[in-house]
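All protein chains of the complex are present and in place, except for one that has been dropped.
Letters A, B and C mark the chains as written, and numbering starts fresh at 1 in each.
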Amino acid sequence: MLTTVKSNEKVVPGFFEMEIEAKGLAKHAGPGQFFMLKVAFGTDPLLRRPLSIHRITSPDSLRFLYRESGRGTSILSKLVPGDQLDALGPLGNGFKVGKTVKHALIVGGGIGVAPLLCLTDHIAKERPDITPVVFIGGRDKDSVMCLDQFKELGIETHIRTEDGSIHKKGLITHSLEEYIDKYKKDGTGGWAIFSCGPTPMLRSVAAIANMNDIKCFTSLEAHMACGIGACLGCVIPLLDREHETQVYRKVCEDGPVFDSEEVLW
Amino acid sequence: MLTTVKSNEKVVPGFFEMEIEAKGLAKHAGPGQFFMLKVAFGTDPLLRRPLSIHRITSPDSLRFLYRESGRGTSILSKLVPGDQLDALGPLGNGFKVGKTVKHALIVGGGIGVAPLLCLTDHIAKERPDITPVVFIGGRDKDSVMCLDQFKELGIETHIRTEDGSIHKKGLITHSLEEYIDKYKKDGTGGWAIFSCGPTPMLRSVAAIANMNDIKCFTSLEAHMACGIGACLGCVIPLLDREHETQVYRKVCEDGPVFDSEEVLW
Amino acid sequence: MVKKDHTPSTEVSLGPLKLKNPVVTASGTFGYGAEYAKFYDLSRLGGITVKGLSMKPIPGNPPPRICETPSGMLNAIGLQNVGVDEFINKKLPFLAQYDIKVIANIFGNTVEEYEAVAARLDRADGVHALEVNISCPNVKKGGMAFGVDPDSTYEVLKAVRQVTGKPVIAKLSPNVTSVVPFAEKAAEAGVDALSLINTLLGMAIDIRTRKPKLANITGGLSGPAIRPVAIRIIWQVHRAVGLPIIGMGGIMDASDAVEFMLAGATAVAVGTANFVNPTAAADIADGIKNYLGENKIEDINQIIGQVQA
Partner (left out) sequence: MVKKDHTPSTEVSLGPLKLKNPVVTASGTFGYGAEYAKFYDLSRLGGITVKGLSMKPIPGNPPPRICETPSGMLNAIGLQNVGVDEFINKKLPFLAQYDIKVIANIFGNTVEEYEAVAARLDRADGVHALEVNISCPNVKKGGMAFGVDPDSTYEVLKAVRQVTGKPVIAKLSPNVTSVVPFAEKAAEAGVDALSLINTLLGMAIDIRTRKPKLANITGGLSGPAIRPVAIRIIWQVHRAVGLPIIGMGGIMDASDAVEFMLAGATAVAVGTANFVNPTAAADIADGIKNYLGENKIEDINQIIGQVQA
């Protein structure tokens, strides 16, 4: 649908936060879902760009947090308040916080934090019984984002940067392991991990979850044409548990959030 | 070169006037010359759009008067002050007011008036000895433009609209004929006609000039790729006087202004 | 002259296959229809062509399967599909509720496979025509292999023709020196219509990784970028061969659709545009109606092949 850009600002060099608005835009939107954005009116660039919901600010408005990483996102970064933007969504299967979940570990790397704030908002609102713990990692100080927002929500947040330019130096997966080792003695039953970020990080998060048998849900990316399950362009190979075979699943429709045990890393 | 948009406003519905600025932009520019504008950064639309110089406002700035007639010009019409615009030019052979010219009849139809104001500015500045007379025609009241500007220059201006919605009803070529008939008794030596507009108008202006043996220079249009004489895409058939044959000439390089006697109408 | 209130006729005929309006969807770009039924009433279309079907399910190519190119895209889906039986049992019933023609796109690796899928679909109610894809650039054997040799083109089409009484549409390969001889072979084999064009064989390389952008290395180029090639081929074939044509290749709006019909297409298929705008096909169907009204054209058949060339 045609939306109006309410704001579009640089948060740190190369990263932007945009809010768009349209009647009913976010009514059925949930954490982990995404929109397909048409960034130009001509035929180049031709395809829509997928962006995760970063924050739902009202039934009629929501925010994206995005990295300028190519032609489409750089066109996007030039939009100003009042501009029109054609946004298709909400799409896909997002993060589900099952009833059995008692404790949520939320792990984000770099821009992967984008959908996770929406998830913590959701938990704060829908699952006050859960006290999530957030783990944020990034290359340098500019790539660990949303710290203030997590603080505002009063969430315990662990931070690591690879270059140590700010906060503890190291990989966020180490801090995740430390945390689990520290608290798992009373058992990890009802624990769940929700993660989004670069593939290497997601892979080791999945491994850690597996070792400590904690359920782990991870948001994946793939190049997309349609975003609605029609083109079969966005598939990734998953493990088909019953038949113990590999099956292709659509990131746009079956995902983008998958049970990390099914992902063939 | 990269220029900055200083202003870009609708003058009448569907018609816009834009001023752009860049160091030395108009230093070597003259009436009847044009610029090739890159309206988008992507590859669609791919080619530059040619626009005539409407007015030279300083050595570093000039104006275009343009009609929104398709994708490129509609993108152009959305530019706002401060935007960057890649403009190539000045290009082509424009209007030359030869020494022998004593009296100038300037005939424009619709958007064809665009380069003619630049011509009257030029005459006012360089040839105070000449008192030009301007003839402006258009379909309706919105398509007869720049009347105030000609008035400011104190130029005698004849106006016709085809629907009579404003000013005298009829074709501007009739008013041109009336004028010539009225004043030609003392001979038309040293008279010259400069015209720009729709082809049918240019054709009859050329015929009128020919009948009254008045030199006539006309600005023509052709679809262009390069604008600098390299692609051979913009040719029109002209009469090669010496060899009495037809030759293709480039509108962008040999024109856009041609001696109407050479044009094979 | 037409009265203001008069609504122009948009029905077209691909031989025995009648469409209430000339807009169908292009195979592989519309799933099995359900994906788009969420966005509009499919009955607004003349018909839909479903994703290519084979006898057995096919997993398709490994990812990445698509990439964007200037005004176009490359795809190498590898004809992933649920197989003809699952299609008939699980997907086809859903489409029965709509007033549209369902065209089943089929392919195989051997003439026998083509024959078998066609025979199976011939018995399926709710399938109104078969589109035989002999031009897929994305499968090693079969597909295009048949499409670039006139004799195998004839052989496959003849075999399909013999096992079904339903309208048969031949989807020919544009990746040949001239499509005309293939169109002639198709006519000889007794097909009812032609689909032109399938994707152009293309490739793109990521200069950072130095890898092809598609795991399959090459893929099919679609979208507005190929429109001038499609228009040219349709014009050439329409002049040379009598068969009605479903024109496709970069159609994004109603003006594009009209351009295809002026070039000689009797119907048009909307493909890549569905990805850019989910309602594209329906919008184009409506847009064509408006075009006819505004230009006081009583019957859409009056514009087919009317380019002044």
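Observations
Following the convention adopted for this analysis, a residue touches a chain if its C-beta (ideal position, glycine included) is under 8 Å from a C-beta of that chain, and two chains touch if they have at least 3 such contacts.
All of these numbers come straight from a predicted model, not from anything done at the bench.
Although one chain is omitted from the display, it touches the following shown chains in the full assembly: A, B, C. Checked against the full complex, the candidates C:Val12, C:Leu157, C:Val258 or C:Val276 give a single residue touching the omitted chain, namely C:Val258. Within the set C:Ala124, C:Val148, C:Val180 or C:Ala240, the residue that contacts the chain not displayed is C:Val148.
Where subunit B meets the omitted chain, the residues involved are 38, 43-48, 88, 222-237, 246-248.
Residues 69-72, 74, 148, 175-177, 200-205, 207, 209-212, 217-218, 221, 223-229, 231-232, 235, 250, 255, 258-259, 262-263, 306-309 of subunit C touch the missing chain (whole complex, contact as defined above). By the touch definition given at the top, subunit A reaches the unshown chain through residues 43-44.
We take it that only the chains that are shown with their structure count from here on.
Rounded to whole angstrom units, the spacing between the C-alpha centres of subunit A and subunit B is 56.
One inter-chain figure worth recording: subunit B and subunit C are separated by 47 Å, centre to centre, where each centre is the mean of the chain's CA atoms.
Shared interface positions of subunit B, i.e. residues touching 2 or more other chains, are given as 43-44. Residue positions of subunit C with contacts to 2 or more other chains are 70-71, 224.
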